[in-house]
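Here's a structure for you.
The complex appears here without one of its protein chains, the remainder shown in place.
All chains are identified by letter, namely A, B, C, D, E and F, in their written order; residue positions are counted from 1 within each chain.
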Amino acid sequence: MIKQLLLNIMLTLVWVMLTGEFVFGNFVLGFVLSYGILWLISIQEERKRYFTRVPAIISFGFFFLYELLKANLQVAYDVITPRLFVKPGIVQYPLDAQTDLEITFLTNFISLTPGTLILDVSGDRKVVYIHVMYLEDKEAFIRQLKNGLEKRLLDILR
Amino acid sequence: MKSIILKTASTYLLPLLLLFAVFILLRGHYNPGGGFVGGLIASIAFVLHAFAHGLVETKKMLRFVPSACIPVGLAISLISGFVPMAIGRPFMSGEWLSVQVPIIGSIGTPLFFDIGVFLVVIGITLTILFTISDGIL
Amino acid sequence: MLIAVLLGFVFAPLWNLLGRWIKGSFSWLPALLPAGLFLYFASLYPVTQNGPLLTSTPWIPSMGVNLDFRLDGLSLLFALLITGIGTGVFIYASYYLKGHRHLDRFFAYISFFMASMLGVVLADNLLLLIIFWELTSISSYFLIGFDHEAAKSRRNALQALVITGLGGFLLLAGFVLIGTVAESFSIAQLLGTAGSLQNHPLYGWMLALVCAGAFTKSAQFPFHFWLPGAMAAPTPVSAYLHSATMVKAGVYLLARFTPMLGGTDYWQYTLISFGGITMLYSAFHAMHRKDLKEILAYSTVAALGMLVFLLGIGTQQALLAAGVFILTHALYKATLFLVAGMLDHETGTRHIEKLRGLRKVMWPVAIAGGIAALSSAGVPLTYGFIGKDLIYDATLKAINWPWVLTAVALVTNILVLYAGFQAGIRPFTGPLPDHHRTLHLPNARLWLPACVLALLCLAFGILPALTNGLAGAVASAIANTPVDAHLAIWHGFNTVLALSGLTLLAGFLLYGWFAPPEGKLQQRWEHLSPESLYRKAGQGFTWFAGKYTRLLHNGNLRSYVFSIITFIILLLGTKILTGVHLYFDRRAVVGGLRLYDVVIFVVTLAAIWKSISTNSRITAVASLGVVGYCICLLFVIYSAPDLAMTQFTIDTLTVVLFVLVLFRLPRFLRINDKLWQDGILAALFGGLISLIALGALNEPTTKETSEFYAENAYLLAKGKNIVNVMLVDFRGFDTMIEITVLSIAALGVYSLMKLRISSDNKE
Amino acid sequence: MTDQYLLLPVLGHLTIAIALIFCWRRILVQQIISVAGNLLVLIMSIALFHKTWHQGHLTLQAGNWQAPFGITFVSDTFSATMLLLTAFTGLAVSMYSTVGISKNRIQYGYFPILHFLLVGLNGAFLAGDIFNLYVWFEVIIISSFVLMTLGGKKPQVEGGIKYVTLNLLASVMFLTAIAILYGLTGSLNMADLSLKMSGVSNRGLADIAGLLFFIGFGIKSAVFPLYFWLPSSYHTPPSAVAAVFGGLLTKVGIYALIRVYTLIFIPDDFTRTVFLIIASLTLLTGALGALIKENMRTLFSYLIVCHIGYLLGGLGLYTHLALAGTIFYLVHDVIVKTNLFLITGLVNKIRGTMNTEQQGGLYDQYPRLSILMAIVLFSLVGIPPLSGFWPKINLFRESMAYHAWYLLVAMILASFVTLFVIARLWGNVFWKKAPALESSPPDSFAGLSKGRKFMLVTPVVMLVLLSLYIGFFAERINVLSDRIAHELLDPAPYIKSVLGPDAVPATQTR
Amino acid sequence: MNLRDYLTWVILPMLSLSVILVAYRFFKGPRIVNRVIALDLLITIGIGIITIFSIQANQATFLDDAMILALIAFLGTVAFSYYLEKRKGND
Amino acid sequence: MELLLLILIGVFYATGIFMMLRRSMVKLLIGIILLGNGANLLIFLLGGITRGKPPIIPEAEKALTGAYADPVPQALILTAIVISFGLQSFAIVLLKRVHVLIQSDDLNDLNTPDTSI
Partner (left out) sequence: MIDILIMIISTVGALVVLIAAIGIVRMPDFYLRLSVTVKAATLGVGLLLLSAAVYFATLPVATKVFAITFFLILTAPVAGHMIGRAAYITGTKLWKHSVVDDLEGKYDKDTLELRSDIDQADREGELPASNT
């Protein structure tokens, strides 16, 4: 119930921002539209404590940007220099994330980080398979991901 | 296709895309967009959902049979054309109300016409795609 | 007169409605129709003596087609024959076909025919004439095919229709030509300006087309063979249509056109040669036939040839002879047909070797047959004698080669005598075979008409002056100048009499001594006969049609496309090479190029190339996607954001569509033949389009519509995106229809995928 | 003169079609709505014809935008006549379809799509805007695609592929022509184009644009050598569908051709010669094809091709009389060809086959029906004074006047072959005894109830009466054709009615 | 050098070069998967080009097209993946 | 750019026809799509192309002034694109149906209705 309302308000805001007109009428219109759409597609799953940890989000954002830049530079360097340093491999990575949303968030962020790409999630949602460009040590890679990205992300989501 | 990631993504993309579709529809008179593109985007949203969740799920989620949009949309467009005739002007003359609404601008028969187009496009795209993918998605 | 003509058409369906009575005891009822009409026309005889009787009723004045009728000597003679012999035939048929399950239909057809025939001879308008002309062909078709379950009937009916139908179309062309040249379709007006057509540069065509109509209808060599084939019809029909009336329509036509087209050398040579050959050819054939009706058919053809021949000679004597011979021939030939029909009806055979001594069981028939045969031979005191006299008189007084023409006439007459005797006398002479002893005299309704006609032969033969007025009127009408007729038995001892005597003598000797072997002639020359040549030509034509049709329409879509594109290239190429000025304006065409333009261009070209050259379907689809996205980019750069959006969404959807369908389909066919041929054609086509586009690009254009939209989109239509305003307002109707198109497509997809019809014949 | 209700026949069908989609699965309701709707549209069309006849050109500016800025619809005598013919055909086919079309097809949208097709046809006849005409053509082809393949049997879809491909090619050519035309003039309104064409300096390009239209419309009207799709496909759909196709689809191509070649372009000598030669070849090709076909509908398909030659020939001759003849022939052809395919359907219902060799005995079994059919067949041949005869006089006459002897020969030969094949058909189907086949399908006509028989036969009777009317009251039709030819050759009133009285067409030598 | 020229002579050529490179991969393949990612990248670069072009032409309107591209390109890739899984590599 | 577009249009028409002349049904369809693109570009080109000036009236103004792209061809192409989409969808499905019935991609296998009497 609350989730629906939140989603609704969020969509209304997106609407207003998209249209760029901060008029009362536009809020109403946006609310009505998103209400209609939500009614149309009714998503069943309920989720608790939707977003509470704003600071965690901000910190995660900076962390992610840092990772992004670092890895991008690495790839860029590799691409424009004549020799290739890549040591690719597909790694099975056990998940702590459980819900679909958690998994999706996690995988998306892993993929967005250069050098790593999610290929698939196992049917039982226990592991993901990650393609890694610079794989020096499999165990170290897994550990680093566990304590870095996944932990921070789950802190936000749970 | 059994992908949790795609499923989740499409679940959240769907309302966004639909909202966007309506946005594109309504602003068409002032900016690029309009009933066609709006309708196409809305249908793409559903098609994406169908790819992720399977056709059966998508149909279950929809509160209407997509093909029903066709006659309804056609009827809306046609009626918006007939309205001016009722007051003695040629078929499809633009008739405008004096109120102004944000984004949309003036409310008039062309707007309803475009809404009809929007519905028809959703109806036909979904009918075609759902019919073809019946049993394979 | 209009009513007189139309009565037959009115009664035709009526007989059908009265079917039950007609098939019962009221079968004589229809005969009242021709009888009444005969009396009507007979009553008009005095009126026609003072010149033609004309009536006119407007029908289609804007096309110059009116219900104009004329009754002059010529028409009257034919009208009387049609109704008079018609009466006899109706009565005869009412018994001959008694109990036939389609007797009502028979009377319907034959009334219809009678009316059409009356129309032909009475029409005073060329187009009206051709209408009735075609109707006679059609009704003849139905009558020949009356016994339609027999394959032979159907075949012969079709054959007759084909020949006369072709003639009809040619005649129509001829009439239209004459009408165009003379600026009138009215016969009266044409007769009034007679003489002007002969000098027209297209005279030859007029003559050829009219003759084509006349010769096919009147069974002139080499179109004659449909007539013996038409004997598949019931005998009353043969007697009526194929001896007395319809076949003479061609003769009538030539007679009618004598003043308008006649009198020239072309006319003479054409008619005389066709008529002469026909006479000899068919008289000779008549001698070799054993089937009663075939003998009569061929002798009829000979008589028709004689008539054409006489019209070709074209002197007053010849025209008079033709007029009298029409009557003579109609009387005796109808009689002979009726007799033949009775013999067939009673004995069940028409083979002359099997028919002997029948005078003993059916004497009135024998008398009728005998008189008719004598008349055909031209024995004095029969009307045939008068006719023959006039013919010799005409040939002897012909302008060119009188003796040659006379010899032709003589030979024909001798042979015709033989044929007449074979049909009218031989069956009744000699001993009666045993199996014919049980026969008895048929109903009077059968023999009475024949006897009446035979008596007329005799009556006119003894008192030829009775027909002076009519014969004169006929000749006058044909010649378009007053001609007096003085018919008499005795003209003194002269060449004509000698020729008549010679005819009789030679004929009797031939009849007495000569018995042609059966079928030998036909067997030997069959493959050269016009009929078999016609069949071969027909087969050849059909063979050609098959080859041609299958060559073009061979079932391969690509060959269709190939032909169409070739045609387009030839058509437009010819036009461009012959009459289009194209030039290349460097500034307008090349100016303002940017790097990304070139990149987009190159990528598009490469993607197109990939999409046509790849062997993988999915790669082709992906390449198409690239093509689409490049176009989308072009649209953005060249100021069409709406187009770009639509192009992009639709391209993506098309990819989805392809993907959903494609994986169920087999791989691309690996056969890739005719690459060069197709490639060159396609390149030519593309080049052509580019060239045309270049031309159009260089043309300056006004932009007043776009300017109107730019100025008024917001002020009048309250929108700022002009393209969208056009779509929903200025040109909203297009959009309305466009969504209709989409809806139909969706319904189509739905039904195509979901509907399965199991049963084979369900529609 | 402006007429707000000009579009009623179009909008009427559109409304009916939409209403029919709303009652998607209800067969009886659909049948009733369709027949009643067609009757209604017939009345509207008669009213429109009446009004056009008495008041001259009627126009409607859709959306109230003055020409050439909006989309214009014009009803002149030609359009109104075509509308009337379409209405009669529509009514006949709709009635016939209630029994002649299987329930399955009705459940899958037969009736709405039939009405959509009629929408397209009526719209095309009224369109006064070249791009709008294109869109109407698309309505026509897409609905014909659907009707062609509805049921999805093998020959249907096989023929459908060819039909679809070649018609799409035609659409592309049409669109290409529009592009060139817009590039040359910057206008789409046909009346406006008529004025602007005279200002185009590059005459050759204008002729090229015209020829592109000729190719586009030529494919649609199935002239040689663009006809291939027709004999590949017309015999595959149900007879009722084939009847609309046979009666109207190729004619709308000819209509458009006549329209653009009288209003926008004037054929130069080259184009006229092309038309005449193509017409002759069309006549011959159709005739030769008809000669060798044993399947009734294939045979008739070739006859459609053949007889298009008369129409194109008349346009190529391009004189008043020739155009009048063409119009007359068009009027005759629409009614007769429709009826021809309807009776084919009846024969098929009775005998269960379209092959003439396997048919027979109809004359004995159904004499009255046979006579009815005979009238249709002989009208087609043009046995005078039935309807097909009259126009030939003008066409013969003008081809002589123009010294187009080859056209004359082709017309005579085509008439002759038509006569021959029809007579042969009559012999085979009606006269001959039905061959006693072990597996001959049952007569599915005899078993029908009186009411259903009525629905099947009434349309045939109606159309027979119409063609008899055309034949016997040829004066009326001739006056009509004459007036249409006059209007076509003098477009000034058309232009003035669209663009206002001040629009002055350049004096053109015609 | 003003902004417009800079975009025209530096940024757009860079993007054009990228297009050429990606197109090369598209045409070279090998196999459809490589083409699909190349196609995806082409569209992404297309978004960039449109963005730069909108600055250059001073027309924010074109960003709407970029938005549509961003939204929808995804569907194409999903469809291709779907095809590949169904066909299991059989082109 | 006009020159490049001219060439491109010619290539679209040529390859479209070339593909229609192949024996494969799928290629036929690709040909139809290419032809349609060619026709659209032709309209676009002949309507006159303008860089970077879409026919949209700016926020503050009430009418479009100066140089701008001709909206008419754009509206026409838009209609044409959408219509082609409808027709192509139908054609694709028809193709699928044909394939289900004859199990072949070869157009030469499609001549039942032509060669049957």
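The criterion applied here is as follows: contacts are C-beta pairs under 8 Å (C-beta built on N, C-alpha and C of every residue); 3 or more make two chains touch, one makes a residue touch a chain.
Computed from a predicted model, the values in this text were never measured in an experiment.
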Any idea which chains on screen the missing one touches? A, B, E
Touching the absent chain: which residues on chain A qualify? 14, 17-20, 68, 72, 75-76, 79-80, 84, 86-92, 94, 100, 107-127, 129, 131, 133, 135, 138
So which bits of chain B touch the chain we can't see? 1-3, 5-7, 9, 12-13, 53
Note that chain E touches the chain not displayed via residues 2-3, 6-7, 10-11, 14-15, 17-19, 21-22, 24-25, 31, 33-34, 36-38, 40-41, 44-45, 47-48, 51-52, 54-55, 60, 63-64, 66-67, 70-71, 73-74, 77-78, 80-82, 84-85, 87-89
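Going forward, only the chains that are shown with their structure count from here on.
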Chain closest to the middle [Cα centroid of all protein chains]: D
Taking each chain's centre as its mean C-alpha position, how far apart are chain C and chain E in Å? 70
I'd like to verify one number: the distance from the centre of chain A to the centre of chain C, where each centre is the average of its C-alpha atoms, in whole angstrom. 86
Multi-partner residues of chain E (at least 2 other chains): 53, 61-62, 64-65, 68, 72, 75, 79, 82, 86
Please list all residues of chain A that touch 2 or more other chains. none
Which pairs of chains touch each other in this structure? A-B, B-C, B-D, B-E, B-F, C-D, C-E, C-F, D-F, E-F
Using the touch definition from the top, list the residues of chain C that touch chain B in their complex. 641-642, 645-646, 649-650, 652-653, 656-657, 660-661, 664, 717-721, 723-725, 727-729, 732-733, 735-736, 739-740, 742-743, 745-747, 749-750, 753-754
So in the complex, the part of chain C that touches chain D is made up of which residues? 59-63, 65, 105, 127, 130-131, 134-135, 138, 141, 145, 148-149, 151, 154, 157-158, 161-162, 165-166, 169-170, 172-173, 176-177, 179-180, 541-542, 544-546, 548-549, 552-553, 555, 557, 560-561, 563-564, 567-568, 571-572, 574-576, 578-581, 689, 692-693, 695-697, 699, 701-706, 708-709, 729-734, 737-738, 740-741, 743-745, 747-748, 750-752, 754-757, 759, 761-763
Across the complex, what residues on chain D touch chain F? 131, 135, 138, 141-142, 145-146, 149, 152, 154-155, 157-162, 164-165, 168-169, 171-172, 175-176, 178-180, 182-183, 188, 231-233, 235-236, 293-295, 298, 355
